[in-house]
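Once you've had a glance at the structure underneath, I'll fire off some questions.
A single protein chain has been removed from this complex, and every other one stays in its place.
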Amino acid sequence: MKRLLGVALGILTAIGGFVDIGDLVTNAVVGSRFGMSLAWVVVIGVVGICLFANMSGRVAAVSGRATFEVIRERMGPRAGLANLGASFLINLMTVTAEIGGIALALQLASGVAYMLWVPFALLAVWLVIWRVKFSIMENVTGLVGLTLVVFAVALFLLKPDWGSLAAQALSPSVPGEESTGTYWYYAIALFGAAMTPYEVFFFSSGAVEERWKVKDLVQSRINVLLGFPLGGFLSLAIAACAAVVLLPAGISVTTLSQVVLPVAQAGGQLALAVLILGIVAATFGAALETTLSSGYTLAQYFGWPWGKFRRPAAASRFHVAMMVVLLAGVAVLATGVDPILVTEYSVVFSAIALPLTYLPILIVANDPQYMGKHVNGRAVNVAGLVYLVIILVASIAAIPLMIASGAGA
Amino acid sequence: MSKTARRVAVVLAFLAVIAGLVSGCAPQPSADTLKGPAKEVASAVRAGSLAVELRMADSTTAAAASTAADDMLGQVESATDKLHGFSAPTPEERTVRSNMLASFSAVSRALLHARDALNASSGAPLASADIRDMLSTVQSELRAATDQLDNLMTRAGIQ
Partner (left out) sequence: MSKAKRIQPSEIRPAPRAAGKVLDAQLHLLDRQMLDVDGVPVSTVDDVELSGPEPDERIPESAPAPHITALLTGPVLGTRIFGGRPPSSRLIRIPWRVVAGVDTVITLGVRSDSLDASWVERWLRNHVIARIPGGRHDP
(Lines give C-alpha, C1' and ligand atoms only; values in the text may rest on other atoms or scores of the structure.)
Protein backbone atom coordinates (compact mmCIF):
# COMPACT_ATOMS: atom_id res chain seq x y z
CA MET A 1 0.00 0.00 0.00
CA LYS A 2 2.77 2.36 0.97
CA ARG A 3 4.59 1.57 -2.25
CA LEU A 4 1.45 2.23 -4.25
CA LEU A 5 1.06 5.58 -2.54
CA GLY A 6 4.68 6.36 -3.28
CA VAL A 7 4.23 5.52 -6.93
CA ALA A 8 1.04 7.57 -7.14
CA LEU A 9 2.74 10.51 -5.46
CA GLY A 10 5.57 10.35 -7.95
CA ILE A 11 3.24 10.36 -10.94
CA LEU A 12 1.02 13.08 -9.58
CA THR A 13 3.93 15.38 -8.78
CA ALA A 14 5.32 14.79 -12.26
CA ILE A 15 2.01 15.84 -13.83
CA GLY A 16 1.55 18.84 -11.57
CA GLY A 17 5.15 19.90 -12.00
CA PHE A 18 5.18 19.65 -15.77
CA VAL A 19 3.40 22.89 -16.60
CA ASP A 20 5.21 26.16 -15.96
CA ILE A 21 4.61 29.73 -17.11
CA GLY A 22 6.27 28.97 -20.44
CA ASP A 23 3.85 26.12 -21.17
CA LEU A 24 0.87 28.15 -19.94
CA VAL A 25 1.57 31.19 -22.04
CA THR A 26 2.90 29.51 -25.18
CA ASN A 27 0.07 26.97 -25.36
CA ALA A 28 -2.55 29.66 -24.78
CA VAL A 29 -1.02 31.95 -27.41
CA VAL A 30 -0.81 29.11 -29.90
CA GLY A 31 -4.38 27.97 -29.18
CA SER A 32 -5.76 31.47 -29.62
CA ARG A 33 -3.97 32.08 -32.91
CA PHE A 34 -3.44 28.68 -34.52
CA GLY A 35 -6.13 26.53 -32.93
CA MET A 36 -4.94 22.96 -32.47
CA SER A 37 -2.77 22.93 -35.58
CA LEU A 38 0.43 22.92 -33.48
CA ALA A 39 -0.64 20.07 -31.19
CA TRP A 40 1.84 17.74 -32.89
CA VAL A 41 4.71 19.84 -31.54
CA VAL A 42 3.54 19.23 -27.97
CA VAL A 43 3.53 15.49 -28.64
CA ILE A 44 7.07 15.57 -30.05
CA GLY A 45 8.24 17.76 -27.16
CA VAL A 46 6.76 15.46 -24.53
CA VAL A 47 8.33 12.35 -26.04
CA GLY A 48 11.65 14.20 -26.16
CA ILE A 49 11.58 15.29 -22.55
CA CYS A 50 10.58 11.79 -21.44
CA LEU A 51 13.57 10.40 -23.32
CA PHE A 52 16.11 12.81 -21.88
CA ALA A 53 14.71 12.98 -18.36
CA ASN A 54 14.86 9.20 -18.25
CA MET A 55 18.48 9.23 -19.39
CA SER A 56 19.59 11.84 -16.90
CA GLY A 57 17.74 10.14 -14.05
CA ARG A 58 19.48 6.89 -14.97
CA VAL A 59 22.88 8.60 -15.01
CA ALA A 60 22.27 9.99 -11.53
CA ALA A 61 20.88 6.77 -10.06
CA VAL A 62 23.60 4.53 -11.46
CA SER A 63 26.66 6.72 -11.05
CA GLY A 64 25.50 8.66 -8.00
CA ARG A 65 26.64 11.82 -9.74
CA ALA A 66 24.45 14.53 -11.19
CA THR A 67 24.65 15.04 -14.94
CA PHE A 68 26.49 18.33 -14.92
CA GLU A 69 29.34 17.01 -12.77
CA VAL A 70 29.88 14.28 -15.27
CA ILE A 71 29.71 16.66 -18.26
CA ARG A 72 32.82 18.52 -17.22
CA GLU A 73 34.74 15.35 -16.43
CA ARG A 74 33.73 13.62 -19.60
CA MET A 75 33.79 16.47 -22.10
CA GLY A 76 36.38 18.83 -20.71
CA PRO A 77 36.15 22.25 -19.14
CA ARG A 78 35.63 24.16 -22.36
CA ALA A 79 32.54 22.24 -23.48
CA GLY A 80 31.33 22.27 -19.90
CA LEU A 81 31.78 26.03 -19.70
CA ALA A 82 29.88 26.60 -22.94
CA ASN A 83 27.08 24.43 -21.63
CA LEU A 84 27.16 26.19 -18.27
CA GLY A 85 27.07 29.63 -19.87
CA ALA A 86 24.12 28.80 -22.08
CA SER A 87 22.18 26.98 -19.36
CA PHE A 88 22.83 29.70 -16.82
CA LEU A 89 21.58 32.52 -19.04
CA ILE A 90 18.48 30.58 -20.01
CA ASN A 91 17.86 29.69 -16.38
CA LEU A 92 18.11 33.34 -15.43
CA MET A 93 15.52 34.29 -18.06
CA THR A 94 13.26 31.48 -16.91
CA VAL A 95 13.57 32.41 -13.22
CA THR A 96 12.61 35.97 -14.15
CA ALA A 97 9.63 34.72 -16.13
CA GLU A 98 8.45 32.37 -13.38
CA ILE A 99 8.66 34.98 -10.61
CA GLY A 100 6.79 37.34 -12.89
CA GLY A 101 4.23 34.60 -13.40
CA ILE A 102 3.71 34.17 -9.65
CA ALA A 103 3.17 37.91 -9.28
CA LEU A 104 0.78 38.05 -12.25
CA ALA A 105 -1.31 35.19 -10.86
CA LEU A 106 -1.49 36.86 -7.46
CA GLN A 107 -2.57 40.07 -9.17
CA LEU A 108 -5.37 38.17 -10.87
CA ALA A 109 -6.50 36.82 -7.54
CA SER A 110 -6.40 40.03 -5.61
CA GLY A 111 -6.48 42.99 -7.99
CA VAL A 112 -3.40 44.35 -6.24
CA ALA A 113 -0.80 45.66 -8.73
CA TYR A 114 1.59 43.04 -10.10
CA MET A 115 4.76 44.95 -9.20
CA LEU A 116 3.84 44.89 -5.53
CA TRP A 117 3.70 41.10 -5.56
CA VAL A 118 7.18 40.66 -7.04
CA PRO A 119 9.16 41.22 -3.82
CA PHE A 120 6.71 38.98 -2.00
CA ALA A 121 7.19 36.23 -4.58
CA LEU A 122 10.98 36.66 -4.35
CA LEU A 123 10.94 36.31 -0.57
CA ALA A 124 8.62 33.31 -0.65
CA VAL A 125 10.72 31.47 -3.24
CA TRP A 126 13.92 32.18 -1.37
CA LEU A 127 12.51 31.10 1.99
CA VAL A 128 11.42 27.76 0.58
CA ILE A 129 14.84 27.19 -0.97
CA TRP A 130 16.49 28.20 2.30
CA ARG A 131 14.52 26.13 4.75
CA VAL A 132 12.10 23.63 3.24
CA LYS A 133 13.14 20.01 2.70
CA PHE A 134 13.54 18.97 -0.92
CA SER A 135 10.92 16.22 -0.93
CA ILE A 136 8.32 18.34 0.84
CA MET A 137 8.91 21.17 -1.60
CA GLU A 138 8.52 18.89 -4.60
CA ASN A 139 5.47 17.06 -3.33
CA VAL A 140 3.51 20.11 -2.20
CA THR A 141 4.03 22.19 -5.32
CA GLY A 142 3.46 19.18 -7.55
CA LEU A 143 0.23 18.14 -5.88
CA VAL A 144 -1.23 21.64 -5.69
CA GLY A 145 -0.16 22.20 -9.29
CA LEU A 146 -2.41 19.28 -10.21
CA THR A 147 -5.35 21.68 -9.87
CA LEU A 148 -4.40 22.86 -13.35
CA VAL A 149 -6.42 19.86 -14.48
CA VAL A 150 -9.26 22.40 -14.27
CA PHE A 151 -8.26 23.29 -17.84
CA ALA A 152 -9.32 19.82 -18.94
CA VAL A 153 -12.51 20.08 -16.89
CA ALA A 154 -13.26 23.48 -18.41
CA LEU A 155 -12.71 22.08 -21.88
CA PHE A 156 -15.40 19.47 -21.27
CA LEU A 157 -17.76 22.04 -19.79
CA LEU A 158 -17.35 24.22 -22.86
CA LYS A 159 -18.85 21.40 -24.99
CA PRO A 160 -16.55 22.02 -27.94
CA ASP A 161 -16.88 20.52 -31.38
CA TRP A 162 -14.52 17.61 -30.73
CA GLY A 163 -14.52 16.67 -34.38
CA SER A 164 -13.21 20.00 -35.53
CA LEU A 165 -10.63 20.14 -32.71
CA ALA A 166 -9.38 16.70 -33.70
CA ALA A 167 -9.34 17.68 -37.37
CA GLN A 168 -7.21 20.74 -36.59
CA ALA A 169 -4.81 18.63 -34.58
CA LEU A 170 -4.52 15.70 -36.95
CA SER A 171 -4.31 17.59 -40.24
CA PRO A 172 -2.40 20.69 -39.24
CA SER A 173 -2.39 23.71 -41.53
CA VAL A 174 -1.45 27.35 -41.20
CA PRO A 175 -4.58 29.45 -40.54
CA GLY A 176 -5.43 32.19 -43.03
CA GLU A 177 -4.48 35.25 -41.01
CA GLU A 178 -1.11 33.93 -39.93
CA SER A 179 2.00 33.51 -42.03
CA THR A 180 3.97 30.29 -42.42
CA GLY A 181 7.00 31.91 -40.81
CA THR A 182 5.03 32.71 -37.68
CA TYR A 183 3.63 29.18 -37.60
CA TRP A 184 7.08 27.61 -37.54
CA TYR A 185 8.37 30.20 -35.10
CA TYR A 186 5.66 29.19 -32.64
CA ALA A 187 6.37 25.54 -33.36
CA ILE A 188 9.92 26.12 -32.12
CA ALA A 189 8.69 28.15 -29.14
CA LEU A 190 6.29 25.36 -28.17
CA PHE A 191 9.07 22.82 -28.55
CA GLY A 192 11.34 24.86 -26.28
CA ALA A 193 8.54 25.24 -23.75
CA ALA A 194 8.05 21.47 -23.58
CA MET A 195 11.74 20.49 -23.56
CA THR A 196 13.00 22.96 -21.00
CA PRO A 197 16.72 22.36 -20.32
CA TYR A 198 16.45 23.15 -16.59
CA GLU A 199 14.08 20.23 -16.19
CA VAL A 200 16.80 17.73 -17.02
CA PHE A 201 19.45 19.20 -14.73
CA PHE A 202 16.93 19.54 -11.94
CA PHE A 203 15.73 15.99 -12.43
CA SER A 204 19.20 14.49 -12.20
CA SER A 205 20.31 16.65 -9.27
CA GLY A 206 17.02 15.86 -7.57
CA ALA A 207 17.82 12.19 -8.02
CA VAL A 208 21.06 12.75 -6.11
CA GLU A 209 19.26 14.86 -3.48
CA GLU A 210 16.80 12.07 -2.87
CA ARG A 211 19.59 9.49 -3.01
CA TRP A 212 18.19 7.36 -5.78
CA LYS A 213 19.83 4.01 -6.38
CA VAL A 214 19.48 1.53 -9.20
CA LYS A 215 16.42 0.03 -7.54
CA ASP A 216 14.69 3.42 -7.80
CA LEU A 217 15.05 3.44 -11.57
CA VAL A 218 11.73 1.69 -12.05
CA GLN A 219 9.93 4.33 -10.00
CA SER A 220 11.66 7.09 -11.92
CA ARG A 221 10.73 5.50 -15.23
CA ILE A 222 7.06 5.25 -14.19
CA ASN A 223 7.05 8.87 -13.01
CA VAL A 224 8.44 10.06 -16.29
CA LEU A 225 6.53 7.81 -18.67
CA LEU A 226 3.16 8.34 -17.00
CA GLY A 227 3.55 11.77 -15.46
CA PHE A 228 5.05 13.76 -18.30
CA PRO A 229 2.62 12.64 -21.02
CA LEU A 230 -0.31 13.45 -18.74
CA GLY A 231 1.31 16.81 -18.18
CA GLY A 232 1.47 17.10 -21.95
CA PHE A 233 -2.28 16.48 -22.07
CA LEU A 234 -2.72 19.42 -19.74
CA SER A 235 -0.73 21.57 -22.16
CA LEU A 236 -3.01 20.48 -24.97
CA ALA A 237 -6.04 21.28 -22.81
CA ILE A 238 -4.71 24.80 -22.29
CA ALA A 239 -4.35 25.25 -26.04
CA ALA A 240 -7.77 23.73 -26.68
CA CYS A 241 -9.53 26.04 -24.22
CA ALA A 242 -7.98 29.01 -25.96
CA ALA A 243 -8.85 27.56 -29.35
CA VAL A 244 -12.49 27.05 -28.40
CA VAL A 245 -13.16 30.40 -26.71
CA LEU A 246 -10.56 32.92 -27.80
CA LEU A 247 -9.82 31.99 -31.40
CA PRO A 248 -13.43 32.44 -32.64
CA ALA A 249 -13.73 35.66 -30.66
CA GLY A 250 -10.70 37.10 -32.43
CA ILE A 251 -8.70 37.44 -29.20
CA SER A 252 -4.97 36.68 -29.37
CA VAL A 253 -3.42 35.94 -26.01
CA THR A 254 -0.81 38.39 -24.79
CA THR A 255 -1.43 38.46 -21.05
CA LEU A 256 -2.13 35.97 -18.26
CA SER A 257 -5.48 37.66 -17.63
CA GLN A 258 -6.65 36.45 -21.05
CA VAL A 259 -5.45 32.87 -20.43
CA VAL A 260 -7.94 32.43 -17.59
CA LEU A 261 -10.99 33.77 -19.44
CA PRO A 262 -12.02 30.44 -21.07
CA VAL A 263 -11.93 28.65 -17.72
CA ALA A 264 -14.00 31.41 -16.09
CA GLN A 265 -16.51 31.16 -18.90
CA ALA A 266 -16.78 27.40 -18.51
CA GLY A 267 -16.86 26.99 -14.77
CA GLY A 268 -17.45 30.38 -13.18
CA GLN A 269 -15.68 31.86 -10.20
CA LEU A 270 -15.02 28.51 -8.56
CA ALA A 271 -13.13 27.23 -11.59
CA LEU A 272 -11.28 30.55 -11.78
CA ALA A 273 -10.22 30.30 -8.13
CA VAL A 274 -8.98 26.73 -8.59
CA LEU A 275 -7.14 27.76 -11.74
CA ILE A 276 -5.39 30.69 -10.09
CA LEU A 277 -4.31 28.42 -7.24
CA GLY A 278 -2.94 26.00 -9.82
CA ILE A 279 -1.08 28.73 -11.67
CA VAL A 280 0.49 30.04 -8.47
CA ALA A 281 1.57 26.53 -7.48
CA ALA A 282 2.91 25.64 -10.93
CA THR A 283 4.87 28.87 -11.38
CA PHE A 284 6.09 28.76 -7.78
CA GLY A 285 7.28 25.20 -8.24
CA ALA A 286 8.94 26.10 -11.51
CA ALA A 287 10.61 29.15 -9.92
CA LEU A 288 12.04 26.85 -7.25
CA GLU A 289 13.21 24.35 -9.84
CA THR A 290 14.90 26.88 -12.09
CA THR A 291 16.60 28.68 -9.21
CA LEU A 292 17.86 25.40 -7.81
CA SER A 293 18.89 24.38 -11.29
CA SER A 294 21.10 27.46 -11.64
CA GLY A 295 22.65 26.68 -8.29
CA TYR A 296 23.16 23.05 -9.23
CA THR A 297 24.81 23.75 -12.56
CA LEU A 298 27.23 26.33 -11.14
CA ALA A 299 28.12 24.23 -8.11
CA GLN A 300 28.56 21.04 -10.10
CA TYR A 301 30.79 22.66 -12.67
CA PHE A 302 33.10 24.28 -10.12
CA GLY A 303 33.00 21.43 -7.65
CA TRP A 304 31.37 23.30 -4.77
CA PRO A 305 29.43 21.44 -2.11
CA TRP A 306 25.78 21.60 -3.10
CA GLY A 307 22.36 20.27 -2.30
CA LYS A 308 19.37 21.02 -0.14
CA PHE A 309 20.31 17.98 1.91
CA ARG A 310 23.18 20.05 3.29
CA ARG A 311 22.77 22.87 5.80
CA PRO A 312 23.12 26.23 4.04
CA ALA A 313 26.28 26.82 6.08
CA ALA A 314 27.77 23.70 4.53
CA ALA A 315 26.97 24.88 0.99
CA SER A 316 27.58 28.61 1.14
CA ARG A 317 28.57 29.29 -2.45
CA PHE A 318 25.60 27.26 -3.68
CA HIS A 319 23.12 29.32 -1.65
CA VAL A 320 24.79 32.65 -2.36
CA ALA A 321 24.73 31.89 -6.09
CA MET A 322 20.99 31.23 -5.92
CA MET A 323 20.39 34.43 -3.98
CA VAL A 324 22.26 36.35 -6.67
CA VAL A 325 20.18 34.68 -9.40
CA LEU A 326 16.93 35.54 -7.64
CA LEU A 327 17.99 39.13 -7.10
CA ALA A 328 19.08 39.45 -10.72
CA GLY A 329 15.70 38.13 -11.87
CA VAL A 330 13.84 40.58 -9.71
CA ALA A 331 16.10 43.40 -10.89
CA VAL A 332 15.10 42.61 -14.47
CA LEU A 333 11.43 42.62 -13.49
CA ALA A 334 11.88 45.89 -11.66
CA THR A 335 12.73 47.56 -14.97
CA GLY A 336 9.07 47.13 -15.80
CA VAL A 337 9.57 44.64 -18.61
CA ASP A 338 6.50 42.54 -19.34
CA PRO A 339 7.06 39.08 -17.82
CA ILE A 340 4.95 37.51 -20.57
CA LEU A 341 7.41 38.92 -23.08
CA VAL A 342 10.29 37.49 -21.06
CA THR A 343 8.47 34.15 -21.02
CA GLU A 344 8.02 34.14 -24.78
CA TYR A 345 11.69 34.88 -25.34
CA SER A 346 12.84 32.39 -22.70
CA VAL A 347 11.12 29.47 -24.44
CA VAL A 348 12.64 30.37 -27.79
CA PHE A 349 16.11 30.76 -26.30
CA SER A 350 15.61 27.44 -24.51
CA ALA A 351 15.05 25.89 -27.90
CA ILE A 352 18.20 27.54 -29.23
CA ALA A 353 20.31 26.21 -26.36
CA LEU A 354 18.89 22.68 -26.49
CA PRO A 355 21.72 21.07 -28.50
CA LEU A 356 24.27 22.37 -26.01
CA THR A 357 22.35 20.93 -23.10
CA TYR A 358 21.16 17.61 -24.51
CA LEU A 359 24.13 16.33 -26.47
CA PRO A 360 26.28 15.86 -23.34
CA ILE A 361 23.55 13.82 -21.68
CA LEU A 362 23.38 11.52 -24.66
CA ILE A 363 27.14 11.08 -24.58
CA VAL A 364 27.34 10.46 -20.84
CA ALA A 365 24.44 8.01 -20.86
CA ASN A 366 26.43 5.91 -23.32
CA ASP A 367 29.64 5.89 -21.29
CA PRO A 368 30.20 2.50 -19.62
CA GLN A 369 32.66 4.01 -17.17
CA TYR A 370 29.81 5.83 -15.44
CA MET A 371 26.86 3.67 -16.39
CA GLY A 372 28.24 0.17 -16.14
CA LYS A 373 25.73 -2.16 -17.71
CA HIS A 374 23.01 0.51 -17.66
CA VAL A 375 24.22 2.26 -20.78
CA ASN A 376 21.66 3.25 -23.38
CA GLY A 377 20.10 0.45 -25.33
CA ARG A 378 20.02 0.53 -29.12
CA ALA A 379 16.41 1.81 -29.28
CA VAL A 380 17.10 4.65 -26.86
CA ASN A 381 20.18 5.66 -28.82
CA VAL A 382 18.31 5.70 -32.10
CA ALA A 383 15.59 7.83 -30.53
CA GLY A 384 18.25 10.03 -28.96
CA LEU A 385 19.96 10.60 -32.30
CA VAL A 386 16.67 11.37 -34.04
CA TYR A 387 15.92 13.93 -31.35
CA LEU A 388 19.38 15.39 -31.64
CA VAL A 389 18.67 16.10 -35.30
CA ILE A 390 15.29 17.65 -34.46
CA ILE A 391 16.89 19.75 -31.72
CA LEU A 392 19.65 20.95 -34.04
CA VAL A 393 17.18 21.89 -36.76
CA ALA A 394 14.99 23.79 -34.28
CA SER A 395 17.98 25.54 -32.77
CA ILE A 396 19.41 26.67 -36.12
CA ALA A 397 16.05 27.78 -37.50
CA ALA A 398 15.03 29.73 -34.42
CA ILE A 399 16.85 33.01 -34.95
CA PRO A 400 16.10 33.40 -38.67
CA LEU A 401 12.44 32.66 -37.97
CA MET A 402 12.47 35.13 -35.10
CA ILE A 403 13.72 37.84 -37.43
CA ALA A 404 11.44 36.86 -40.30
CA SER A 405 8.30 36.75 -38.19
CA GLY A 406 9.17 39.71 -35.96
CA ALA A 407 9.30 37.43 -32.91
CA GLY A 408 5.84 36.12 -33.66
CA ALA A 409 4.11 39.48 -33.98
CA MET B 1 43.09 38.42 -33.91
CA SER B 2 43.62 36.02 -36.77
CA LYS B 3 42.77 37.05 -40.29
CA THR B 4 39.59 34.98 -40.56
CA ALA B 5 38.43 36.14 -37.16
CA ARG B 6 38.92 39.74 -38.22
CA ARG B 7 36.95 39.16 -41.40
CA VAL B 8 34.11 37.55 -39.51
CA ALA B 9 34.05 40.46 -37.08
CA VAL B 10 33.86 42.97 -39.92
CA VAL B 11 31.00 41.12 -41.59
CA LEU B 12 29.10 40.87 -38.31
CA ALA B 13 29.62 44.54 -37.57
CA PHE B 14 28.42 45.43 -41.06
CA LEU B 15 25.30 43.29 -40.62
CA ALA B 16 24.66 44.87 -37.25
CA VAL B 17 24.85 48.36 -38.75
CA ILE B 18 22.50 47.41 -41.57
CA ALA B 19 20.06 45.86 -39.13
CA GLY B 20 20.18 49.00 -37.03
CA LEU B 21 19.53 51.24 -40.03
CA VAL B 22 16.66 49.11 -41.26
CA SER B 23 14.93 48.94 -37.91
CA GLY B 24 15.55 52.60 -37.22
CA CYS B 25 13.74 53.82 -40.29
CA ALA B 26 10.21 54.87 -39.46
CA PRO B 27 7.64 52.85 -41.38
CA GLN B 28 4.83 54.51 -43.25
CA PRO B 29 1.21 53.79 -42.59
CA SER B 30 0.09 51.30 -45.21
CA ALA B 31 -2.12 48.25 -44.92
CA ASP B 32 0.92 46.12 -44.05
CA THR B 33 2.34 48.27 -41.30
CA LEU B 34 -1.04 49.19 -39.82
CA LYS B 35 -2.00 45.52 -39.62
CA GLY B 36 0.05 44.85 -36.49
CA PRO B 37 -1.20 47.63 -34.21
CA ALA B 38 -4.76 47.40 -35.59
CA LYS B 39 -4.97 43.68 -34.87
CA GLU B 40 -3.58 44.18 -31.38
CA VAL B 41 -6.24 46.76 -30.61
CA ALA B 42 -8.98 44.63 -32.21
CA SER B 43 -7.95 41.72 -30.01
CA ALA B 44 -7.73 43.96 -26.94
CA VAL B 45 -11.20 45.45 -27.31
CA ARG B 46 -12.72 42.01 -27.84
CA ALA B 47 -10.94 40.67 -24.76
CA GLY B 48 -12.31 43.62 -22.81
CA SER B 49 -15.80 42.79 -24.06
CA LEU B 50 -15.41 39.17 -23.01
CA ALA B 51 -14.23 40.19 -19.56
CA VAL B 52 -17.25 42.48 -19.06
CA GLU B 53 -19.60 39.81 -20.40
CA LEU B 54 -18.20 37.22 -17.99
CA ARG B 55 -18.48 39.67 -15.10
CA MET B 56 -22.10 40.38 -15.96
CA ALA B 57 -22.78 36.66 -15.93
CA ASP B 58 -20.99 36.51 -12.56
CA SER B 59 -18.60 33.95 -14.06
CA THR B 60 -15.50 35.83 -13.10
CA THR B 61 -14.30 37.93 -10.23
CA ALA B 62 -14.06 41.71 -10.41
CA ALA B 63 -10.32 41.44 -9.74
CA ALA B 64 -9.66 39.14 -12.69
CA ALA B 65 -11.91 41.10 -15.04
CA SER B 66 -10.54 44.51 -14.11
CA THR B 67 -6.97 43.17 -14.42
CA ALA B 68 -7.85 42.01 -17.92
CA ALA B 69 -9.31 45.42 -18.80
CA ASP B 70 -6.25 47.14 -17.38
CA ASP B 71 -3.88 44.89 -19.35
CA MET B 72 -5.86 45.55 -22.53
CA LEU B 73 -5.67 49.28 -21.89
CA GLY B 74 -1.90 48.98 -21.75
CA GLN B 75 -1.89 47.05 -25.00
CA VAL B 76 -3.92 49.76 -26.77
CA GLU B 77 -1.55 52.40 -25.41
CA SER B 78 1.48 50.62 -26.82
CA ALA B 79 -0.28 50.18 -30.18
CA THR B 80 -1.12 53.89 -30.17
CA ASP B 81 2.53 54.72 -29.48
CA LYS B 82 3.55 52.55 -32.40
CA LEU B 83 1.12 54.37 -34.64
CA HIS B 84 2.47 57.73 -33.52
CA GLY B 85 5.86 56.51 -34.62
CA PHE B 86 4.72 56.16 -38.22
CA SER B 87 5.74 58.93 -40.58
CA ALA B 88 2.94 60.22 -42.83
CA PRO B 89 4.21 62.42 -45.63
CA THR B 90 1.13 62.28 -47.91
CA PRO B 91 -2.36 63.57 -47.00
CA GLU B 92 -3.98 60.16 -47.59
CA GLU B 93 -1.55 58.52 -45.20
CA ARG B 94 -2.24 61.28 -42.69
CA THR B 95 -5.98 60.67 -42.95
CA VAL B 96 -5.51 56.94 -42.50
CA ARG B 97 -3.31 57.46 -39.48
CA SER B 98 -5.58 60.01 -37.81
CA ASN B 99 -8.68 57.87 -38.39
CA MET B 100 -6.89 54.91 -36.87
CA LEU B 101 -5.73 57.00 -33.92
CA ALA B 102 -9.28 58.26 -33.35
CA SER B 103 -10.53 54.69 -33.34
CA PHE B 104 -7.81 53.62 -30.93
CA SER B 105 -8.69 56.43 -28.58
CA ALA B 106 -12.37 55.43 -28.65
CA VAL B 107 -11.29 51.93 -27.68
CA SER B 108 -9.09 53.32 -24.90
CA ARG B 109 -11.98 55.34 -23.49
CA ALA B 110 -14.26 52.33 -23.58
CA LEU B 111 -11.66 50.13 -21.85
CA LEU B 112 -11.02 52.78 -19.22
CA HIS B 113 -14.74 52.97 -18.40
CA ALA B 114 -14.87 49.20 -18.40
CA ARG B 115 -12.00 48.97 -15.93
CA ASP B 116 -13.59 51.50 -13.59
CA ALA B 117 -16.97 49.81 -13.82
CA LEU B 118 -15.42 46.40 -13.14
CA ASN B 119 -13.54 47.77 -10.14
CA ALA B 120 -16.78 49.23 -8.83
CA SER B 121 -18.49 45.87 -9.23
CA SER B 122 -16.25 44.17 -6.70
CA GLY B 123 -17.51 43.04 -3.34
CA ALA B 124 -21.15 41.95 -3.35
CA PRO B 125 -22.43 39.90 -6.31
CA LEU B 126 -24.18 41.74 -9.07
CA ALA B 127 -27.54 42.07 -7.40
CA SER B 128 -27.58 45.85 -7.55
CA ALA B 129 -29.29 47.24 -10.63
CA ASP B 130 -26.89 50.18 -10.77
CA ILE B 131 -23.89 47.93 -11.26
CA ARG B 132 -25.63 45.90 -13.92
CA ASP B 133 -26.67 49.04 -15.79
CA MET B 134 -23.14 50.43 -15.55
CA LEU B 135 -21.73 47.22 -16.98
CA SER B 136 -24.28 47.11 -19.83
CA THR B 137 -23.50 50.71 -20.77
CA VAL B 138 -19.81 49.90 -20.78
CA GLN B 139 -20.47 46.79 -22.86
CA SER B 140 -22.34 48.81 -25.52
CA GLU B 141 -19.54 51.35 -25.55
CA LEU B 142 -17.03 48.56 -26.14
CA ARG B 143 -19.17 47.07 -28.91
CA ALA B 144 -19.49 50.44 -30.62
CA ALA B 145 -15.74 50.96 -30.49
CA THR B 146 -15.23 47.45 -31.89
CA ASP B 147 -17.57 48.14 -34.81
CA GLN B 148 -15.87 51.44 -35.53
CA LEU B 149 -12.46 49.77 -35.61
CA ASP B 150 -13.71 46.87 -37.74
CA ASN B 151 -15.16 49.25 -40.34
CA LEU B 152 -11.91 51.17 -40.45
CA MET B 153 -9.89 48.01 -40.86
CA THR B 154 -12.10 46.77 -43.71
CA ARG B 155 -11.82 50.16 -45.48
CA ALA B 156 -8.04 50.17 -45.04
CA GLY B 157 -7.85 46.69 -46.54
CA ILE B 158 -6.51 45.02 -43.40
CA GLN B 159 -9.31 42.47 -43.07
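For clarity, chains are labelled A and B in written order, and residue numbers in each chain start from 1.
One rule holds in what follows: a contact is a pair of C-beta atoms (placed from the backbone, for glycine too) under 8 Å apart; a residue touches a chain by one contact, two chains touch by 3 or more.
Here the structure is a predicted model, which means the values were calculated and not measured.
In the full complex, the chain left out of view touches A.
Note that of A:Tyr198, A:Phe284, A:Trp306 or A:Tyr387, the residue touching the chain absent from this view is A:Trp306. Taking the complete complex into account, A:Leu81 is the one of A:Leu81, A:Val214 or A:Val386 that touches the chain left out.
Within the entire complex, the positions of chain A that touch the omitted partner chain are 69, 72-73, 76-78, 80-81, 130-134, 301-306, 308-314, 316-317, 319-320, 369-370.
In this text, only the chains that are shown with their structure count from here on.
The residues of chain A lying in touch with chain B in their complex are 107-111, 245, 249-252, 254-255, 257-258, 260-261, 264-265, 268-269, 272-273, 276, 406, 409.
Residues 36, 39-40, 42-43, 46-47, 50-51, 54, 58-64, 66-68, 71-72, 75, 119, 122 of chain B touch chain A in their complex.
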